[in-house]
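Beneath this line is the structure, given in structure tokens, with notes to follow.
Complex shown without one protein chain; remaining protein chains in place.
The block that comes next holds subunit A.
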Amino acid sequence: MVARDTAVKASRAVSHRKALAFFLIPFGSLFVLFYLVPILYAIYQSLLTVEREGTFGPAVQVFGGLTQYIAVFQNEPFWASIGRVLLFGVVQVPIMLGVALVLALLLDSPLVRGSKFFRLAFFAPYAVPSVIAAIMWGFLYSPNLSPFTAVTSSVDLLSAETVLWSIANVVTWVYVGYNMLIIYSALLSIPQEIYEAARLDGAGQFRIAFAIKIPLVVPALVLTGIFSIIGTLQLLAEPQVFQSFSNAVTSTFTPNLTIYSTASVPNISLAAAMSVVLALATFVLSFTVLKLTQRRTAQ
């Protein structure tokens, strides 16, 4: 009896191990091939440098240590592009998340009728690919095509001073609804009992929003905030499209455009080093936001 029992257990353990391998190997191998290997390869590439024998000799790749990283630190257009997207993010991310939060709170409040319609209307732009959204807004900003001639005839929305904010508007337009939906989903998982107690105490909608709802959706705000930071530092499609509408968008307008134009020179190793620096910067920034907000909510 005992022997049979352990035999059953053992065979089950074996079948579990087989099943576990079956479940994990497809994702595991693809993750290694298309995530870990490229990351390691980028790091390896970034440590190489090209040397020539004499002026016209054949180019050979040799180990260059941190040569490329020194070149990255001396590359002014790259840092200028990082500064530009940081400025973009400092303004655009709070506006986008603020609007998303207000809309989510309104959808969740009893003040609004027809919330199903509004939810879908706000979310619709998320179904528009960035490239298409940028092309569309590029037309809307163009003085001779725009329906908003009152605006486009007084302000050149595609000039060097304004184009960054014109792009910010495109990003905001696409992603507000997505962020709103994530915050709204978090609002829906708040237990109703909490509101009942607050209402008995005579709290109105504003009081409930500020004292109960907003603190409870902070985790969702952190999540959307981190995704927005990653998105901002990785800006590519929108500015690339805007190059056909505005001369003010250069090939080094955002870090990813700088990397792309560096890679097509081609200076693969320098581009790889820039990618590594940018990925690290993205990671450090998202991680810092995560830690800071965690400490604040823990208090």
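Keep in mind that, in the parts below, a residue touches a chain if its C-beta (ideal position, glycine included) is under 8 Å from a C-beta of that chain, and two chains touch if they have at least 3 such contacts; residues count from 1.
The working rule: contacts and distances are computed from a predicted model.
Pick from "Xanthine dehydrogenase family protein subunit M", "Putative iron ABC transport system, periplasmic binding protein", "Protease 3" or "Carbohydrate ABC transporter permease" the UniProt protein name of the chain that isn't shown here.
"Carbohydrate ABC transporter permease"
Of the residues A:Ala71, A:Leu140, A:Val155 or A:Ala248, which one touches the chain left out of the display?
Among A:Ala71, A:Leu140, A:Val155 or A:Ala248, only A:Leu140 touches the chain that is not shown.
For the chain left off this view, which of A:Leu24, A:Val62, A:Val151 or A:Ala211 is in contact with it?
A:Leu24
Of the residues listed, A:Ile82, A:Met96, A:Ala168 or A:Ala220, which one is in contact with the missing chain?
Considering the complete complex, A:Ala220 is the one touching the chain left out.
List the subunit A residues touching the unshown chain?
The list for subunit A reads 12, 15-16, 18-20, 22-24, 26-28, 30-31, 33-35, 37-39, 41-42, 45, 99, 102-103, 106, 109-113, 115, 118-133, 135-140, 144-147, 173, 176-177, 181-182, 185-186, 188-189, 191-193, 196, 199, 204-205, 219-220, 223, 226, 230, 233-234, 236-237, 240-241, 243-244, 256, 259-260, 263, 268, 271-272, 275, 278-279, 282-283, 286-287.
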